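This is the structure I want to talk about, given as structure tokens.
Only one protein chain is missing from this complex, and each of the others stays in its spot.
Note that the chains take the letters A and B in the order they are written out, and that residue 1 is the start of every chain.
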Amino acid sequence: MATVRTEKLPVETSEDVVRVRQAVRAWAVELGFSLVDQTKIVTAASELARNTVVYGGGGTCELESLQADNRRGLRLTFADQGPGIADIEQALKDGFTSGNGLGLGLGGARRLSNEFDIRSQPGAGTWVQIARWK
Amino acid sequence: MSPAGKSSLVDIFDRHEKDVLNAWVDLQLRSASSRRDLIKDDELKEQSSQFLRLVREAVTRAGTDGLDGPAWAPVRDLLASISQSRARQGFTPSETATFVLSLKEPLFARLTETSGDARALAAEVWKATTLLDALGLYTTEVYQKTREQLIAEQQREMLELSTPVVQLWEGVLGLPLIGTLDSARTQVVMENLLQRIVDTGARIAVIDITGVPTVDTLVAQHLLKTVAAARLMGADCIISGIRPQIAQTIVHLGLELNTVATKATLADAFALAMQRVGLTVVRATPRG
Partner (left out) sequence: MERIPILKMGPFLLVSIQVDMHDRLALTLQDDLTSRIVSDHARGVLIDISALEVVDSFIGRMLGNIAAMSRILDAETVVVGMRPAVAITLVELGMSLSGVRTALNVERAMDMLQAAVATSVAAPGSEPVNGHSTD
């Protein structure tokens, strides 16, 4: 699997969340994703970007276009140095509120993606990676 | 002694390219595998000429090693495009690979003529043969992948054909599902139905599952998602054709269908749909 192209965006404000949506849309279009698949990954990105701003205290989003076996993919990595998540399993369950209200975002992003990975610990920030393949 | 991989091959291309090209094209046209029914002679000549030119440039730049490298990219790209088009046109894998492999004969003929030293000749022939074998195999790989893509496309087309959305009445669509519903198929079905709802401005969609043999949790979930998506767009769904066994399965699985209208038969569902859009059927001619 090879990374063909990457870009890193700041995710600090709610305007940045919109910028991330637009960037992900542009990359998905370029990779030739169907309209439904574009919408799914842009929506997932919106959820994760918002989490990064609201609960992570701001962070970054890295976009990567991937190539493996003639298939093309788009991978997004959201990282922040915020408070982290104590119970990831619980956070993934829908409607979950940890007092900060993570809600549907995390579980939703997972359902909307082909691949999902998360690493987080209290006090050690949060790292979430999703990918969608064409 | 000439540097490895470059000498005699490069010489052949520099001084004998035209001869090799003519001999090669001639050989291809005479061979049964050239499929002159699928490809025009001019096109074959053009492809052969381009291939030879690109190979010469690549060998001059980087020798015969490192076929994955950037120097050989133009050759790989040309072979990929030729393989893809042949795969779609209906050439067999052998016919496609023969394009590259048939170059061996004229190439070896020239090498033999121009080389004086038997050992040097053997070395050059070995390099040429490994090069062409590798390129031939690459051609076959691309061919395979293209065929797989083609099959996937055709499968998708068949899926769409097998789940047509019909207009039962103005504002009422019907979707008769037949056969097993898997994830991929349901996706296609869902997108199709929703698009037709937009296109026709339908208010109701009747999804008939008489032809669906089994309904398990997954199938039921897919159906419910379709109904939910249609509702978000402003159209209601009625599920019909629920056989007694399926009704039992649904209850056993503890599935909640209370937000969705269900009817045993398509006829009942149609009657309900007409009622919902505010229409009544009135007998125009007296019975008998």
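The rule is short, and it goes like this: a residue touches a chain if its C-beta (ideal position, glycine included) is under 8 Å from a C-beta of that chain, and two chains touch if they have at least 3 such contacts.
Since the model is a prediction, treat every value here as computed from it, not as a measurement.
Here one chain is not drawn; of B:194, B:209 or B:261, the residue touching it is B:194.
The chain not shown here is touched by just one of A:73, A:105 or A:125, and that residue is A:105. Interface note for the absent chain: among B:23, B:120, B:229 or B:264, the touching residue is B:229. The chain not displayed touches chain B at residues 190-191, 194-195, 197-198, 201-203, 225, 228-235, 259, 278. Chain A residues in contact with the hidden partner, per the touch definition given at the top, are 13-15, 17-18, 21-22, 25, 35-36, 38-40, 42-43, 46-47, 50, 94, 103-105, 107-108, 111-112.
Please note the rule applied: only the chains that are shown with their structure count from here on.
Remark: chain A and chain B have CA centroids separated by 30 Å (rounded to whole angstrom).
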